[in-house]
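Note that one protein chain is taken out, while the other chains of the complex remain in position.
Chain lettering (A, B, C, D and E) follows the sequence in which the chains are written, and residue indices restart at 1 in each chain.
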Amino acid sequence: MSNKRFNRGQATLASIHGHVGEGVMRTLQDVAPDFARMIVEFAYGDVYARGVLSPKERQIATLSSLVTLGHAPTELKAHIQGALNVGCTRQEVVEVIMHMAVYAGFPAALNGLLVAKGLFEELDGPRP
Amino acid sequence: MSNKRFNRGQATLASIHGHVGEGVMRTLQDVAPDFARMIVEFAYGDVYARGVLSPKERQIATLSSLVTLGHAPTELKAHIQGALNVGCTRQEVVEVIMHMAVYAGFPAALNGLLVAKGLFEELDGPRP
Amino acid sequence: MSNKRFNRGQATLASIHGHVGEGVMRTLQDVAPDFARMIVEFAYGDVYARGVLSPKERQIATLSSLVTLGHAPTELKAHIQGALNVGCTRQEVVEVIMHMAVYAGFPAALNGLLVAKGLFEELDGPRP
Amino acid sequence: MSNKRFNRGQATLASIHGHVGEGVMRTLQDVAPDFARMIVEFAYGDVYARGVLSPKERQIATLSSLVTLGHAPTELKAHIQGALNVGCTRQEVVEVIMHMAVYAGFPAALNGLLVAKGLFEELDGPRP
Amino acid sequence: MSNKRFNRGQATLASIHGHVGEGVMRTLQDVAPDFARMIVEFAYGDVYARGVLSPKERQIATLSSLVTLGHAPTELKAHIQGALNVGCTRQEVVEVIMHMAVYAGFPAALNGLLVAKGLFEELDGPRP
Partner (left out) sequence: MSNKRFNRGQATLASIHGHVGEGVMRTLQDVAPDFARMIVEFAYGDVYARGVLSPKERQIATLSSLVTLGHAPTELKAHIQGALNVGCTRQEVVEVIMHMAVYAGFPAALNGLLVAKGLFEELDGPRP
């Protein structure tokens, strides 16, 4: 049954982050393998997989929380990519981050937008 | 033109909070009337009224941020009501708050759920 | 197997919070029963039950985090009681909270101490 | 010498909070007397007494931090009173709190303003 | 009229940040041009331009909030420079950041001081 949670978590994780998610899990393998398992089983297998909200709505919630926290730019970048993967447009991502200025303040929103800008530029590759 | 921002803000505010929003504005009148105007003009007139995200998606973003902040239960309650007003179900509201356990921790989510529970009970009135 | 996690979680929860923990779970039953189950299964069944740290050391970690967050006085009170239940002295609880002044600032520590004071007075009952 | 720090701290504390400061210290006496002493010696004797900034400027800094933290309304109220005591006008206090909307978000500023409003109403006494 | 807010904002922004402020706005142009406009119109045109507090007092409030947030070192650096530009001495800047140890904890203050140190060294150029 734990296996079931892990498998469901891995499928959800892959549907949001593609192969990138595996990298994070590998990074944790030598220092805290059980934590990697908890991320898959609990965060993705128990929470993200619950339905009720659409994948897009869950990413909006995630982005909002990460921008508000302010201290997790790497996770924010991964979840902006995840938001694009599940169907958010870039404009919607930018809009969610801008919305945070009202609640978490302008610096949190500004830094979130710079993370988005950085990812968008990576995705677009070098200009010709 | 500022008038335009104020009018647009008031309309957006009313579409989310109904007449309750006016109460908050009145409370601020004697201590910081300009702040009341900024909430209407900037938060609701400039940000909430931008479109791109649906009203429901904006409330998901707002709830996520308020639960993550953890220190604004009164605003959270107002925005849970607002979320219901723009079409979120109670189950969706609860789901957004539960989702926050992953990012903001269990106490923030737990306290958010207790705020939701309190509002739902008020809305349902006394049991027969 | 999920049953195993739940049972282990309930045993751990009871060893820290006694019957009080059940009250919180009941409070959540009508609004978010799955969240109550997650608290038992994940927080207590997966994390608290891991060993490595002694129950007392886990409570020191929990108190430190809750004082630092600053926005969860009810959980803090429950975990101060939990710390006493697993063998911390009142003096040790007070010391952990005072230690937080260095990292989370004096207001967070002061408010934590007032929560501790309130609980200690409840435990001591009315003075003769 | 510690005596010197304590005396200097008590004088500074009294110059900001008047007799109210003593109340907080008494409240801490039975639960954490050393913490009360640290507040006087370190916060008021070492930090507030340093000069360089005027008492008014220090209160602006303190109010800004407390509004940003969001979780210490009781301390905020005490320091709004302290700001008035060292020469800030009510309008300046309100302005500092409004300024925080930009950095800490609207809910933090709104809640700070409501604390100020509550104190101002207490100071004004019942309306005739 | 919005033009009026923008012009007022740009003048205030320039009086605090000189030409550096323009760089941030340009950085935002392709990802979130409306956010750049909001910073100018709302933060600088509506809030900073209000008077009541002196420019120096506003910078003290801003530095205090940014140090307390802890997650915006780039904005903190820009506003330390801004504080110097509106008449704060280096010693006053350092003093405001040190004051934050009491409210936001030592790590927040320490990291703020390291940002100040970095800027001061840049300003002084290479030692002969």
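Just so we're on the same page, contacts are C-beta pairs under 8 Å (C-beta built on N, C-alpha and C of every residue); 3 or more make two chains touch, one makes a residue touch a chain.
Since we're looking at a predicted model, the values are computed, not measured.
Screening C:H17, C:R37 or C:R58 against the full complex identifies C:R58 as the residue touching the chain left out. Interface residues of chain D facing the missing partner chain: 1-2, 5, 34, 38, 42, 46-47, 50. On the side of chain B, the interface with the absent chain consists of residues 101-108, using the contact rule stated above. Remark: the residues of chain E touching the chain excluded from display are 69-71, 94, 97-98, 101, 105-111, 113-114, 116-117, 120.
Note that in this section only the chains that are shown with their structure count from here on.
More inter-chain C-beta contacts link the pair A-E than the other of A-E and A-C.
Note that among the pairs A-B, B-C or A-D, B-C reproduces the C-D interface, with over half of its contact pairs the same by residue number. Rounded to a whole number, the gap between the C-alpha centres of chain B and chain E is 29 angstrom.
Multi-chain contact residues of chain A (touching two or more other chains) are listed as 42, 47, 50, 69, 98, 101-108.
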